[in-house]
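Before I ask anything, let me first share the structure, which is written out below as structure tokens.
We show some of the complex, not the whole, and keep each chain where it was.
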Amino acid sequence: MSSTPGPKYKRLNIADAALLVVDLQVGLFQLVKDIEPRAYRNNILGFSAIGTYFGLPVVLTTSAETGPNGPLPKEITDAYPDAPYIKRPGEVDAWDNKDFRNAVQALGKKQLILAGITTDVCAAFLSLSLREAGYDVWVVAEACGTFDKPTADLANLRMLNAGVTITSLFGAACELMRDWRDAPGGVDVAQDWYSKWLPNYDMLVRSYRAVAPTD
Amino acid sequence: MSSTPGPKYKRLNIADAALLVVDLQVGLFQLVKDIEPRAYRNNILGFSAIGTYFGLPVVLTTSAETGPNGPLPKEITDAYPDAPYIKRPGEVDAWDNKDFRNAVQALGKKQLILAGITTDVCAAFLSLSLREAGYDVWVVAEACGTFDKPTADLANLRMLNAGVTITSLFGAACELMRDWRDAPGGVDVAQDWYSKWLPNYDMLVRSYRAVAPTD
Amino acid sequence: MSSTPGPKYKRLNIADAALLVVDLQVGLFQLVKDIEPRAYRNNILGFSAIGTYFGLPVVLTTSAETGPNGPLPKEITDAYPDAPYIKRPGEVDAWDNKDFRNAVQALGKKQLILAGITTDVCAAFLSLSLREAGYDVWVVAEACGTFDKPTADLANLRMLNAGVTITSLFGAACELMRDWRDAPGGVDVAQDWYSKWLPNYDMLVRSYRAVAPTD
């Protein structure tokens, strides 16, 4: 009906996407004050689980992990034993590290989904570099964290201004999935996956299953 | 006085507008944590009532409504017994469903007013698709809801960046009405309509009517 | 098992209770800033509906209602056409008004459930006077309102210190009802009544009824 198309909807696509886990380290976790810690641990693990669930290639990276920043949570490294794992010795912006650049370029994917601690440094610097390099970038905001809420808000605006898409865990997963009938493992598995990371959806599903007529 | 006109004020117009009720389902309601629930039920019913009050064409749609997401509130389906009602079997973005696309296109309206649960998924994905298809889109923010406030804020920014207008219930209705003297049913009916959905306006009107000289 | 009983649980009892609607006037509504207005109109109407639902005697009172304070909402006066209605010409504390005292005493009830605007003045002064007079008093906090949250908090503490019970709308109704099987009109009517005033309970019931096996 409309004769003039509007701006293109840049949309995640399983075939084009990869997941970058950036500095979600157990020491850096303590710097995060803009998200409730019980929610935040859930969020970084849920974010990291996107790779396995949707079969995306994954790159792991850490900053100075033998120092106070500490290692990645074991749940994450265990999930991706074969993923490239770049332990950066000093570069704050992961894109400044040649091994990381090579690992990302080797994926051959145009869409990069990432989260990092802190939002304003590790996530923002990398996102801005990736945008400059021509990638489309999705940052999962609730798996990023930083010193306080205003710092997170301003970091998100900085990334938005560079054309980064900032989304939620639910948003990233639904955009990848597109149709419940195409979800990996089928609808019930998808409900279980979302339930694991989104407790009020979980309780909705439990209520439903408790009374739904079974076939 | 100014020689150079500025940006065009894109403005709702009864003759050009239609209302899209997107996944405001009773199960999904439980996912909404960014708006107080007593206010939120009021908001989704008030949003949905815009169609009847201004005589706009309406399209209803739901996502997997026989599952945990549940049906639309009966107040809404009762109000629009003849509206197209697209029960999507799996597509998250309603625009991916052919019947929905057909129903919207058949309206022949350029301005689409919508709200959906969740803000970052059902409302945002559809809005971005509608923008790409060339429609002008008004999202009524307070009738959308999601997991938390930051997620809503970031979803609104994503839509704003695509040229979506984000407005309030009062804003959408006033923009459609334009002049109290042209309000459907006249000024008193309009006051009653706004009072139903906006309690502090309601109390203002009640105070006035209690002492205003009657003719 | 315990040999020493603890403090007596002072508990609402339909046979002993009456409802006092105090200065919930349409002008005074505008002074309330500690509760979201869409929630607050819901709360005062829900509070006032306790009388009808549980068959409690009711006394209505207002302060200077022909001035800026304005009348009670029509929904309330319509619900109790035969209740004593004391329009106080100037007394701030309703207990200072002889007609109000007579009306309350004539009820012959020991348990008084009340709410008023403002929390710190109309509700607090009357509660303190009723306690001095020997009544047991339940104040429904979410149907009281005042200038800001600290003022409400401190007024509630003042009343608590005088032995007033401060409760919620759900709390007052459940304490009166005691057993869902004894609810006026039966379980389904009770669910409808609670649903009317508590939207997340409402949506829970709607979800359930959409899938529950019917007999």
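Per-chain numbering from 1; labels A, B and C assigned in written order.
One rule holds for everything that comes next: a contact is a pair of C-beta atoms (placed from the backbone, for glycine too) under 8 Å apart; a residue touches a chain by one contact, two chains touch by 3 or more.
Note that this is a predicted model, so its numbers are computed, not measured.
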item: Copy count of the single sequence across the entire complex, 3 present; value: 8
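Just so we're on the same page, only the chains that are shown with their structure count from here on.
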item: Whole-Å separation of chain centres (CA-atom averages), subunit B against subunit C; value: 34
item: Subunit A-subunit C separation of Cα centroids, rounded to whole Å; value: 48
item: Subunit A and subunit B, separation of their C-alpha mean positions in angstrom; value: 31
item: Overlap residues in subunit B, where contacts from two or more other chains coincide; value: 27, 30, 68
item: Subunit C partner contacts - residues on subunit B that touch it in the complex; value: 26-27, 29-30, 36-43, 68, 70-71, 73-74, 198-200, 202-204, 206-207, 210-211
item: Residue numbers on subunit B that touch subunit A, as the complex places them; value: 27, 30-31, 33, 63-64, 67-69, 89-93, 96, 105, 108-110, 118, 120-121, 124-125, 128-129, 131-135, 146-148, 150-151, 153-155, 157-158, 161-163
item: Subunit A to subunit C touching residues, read off their complex; value: 204, 207-208, 211-213
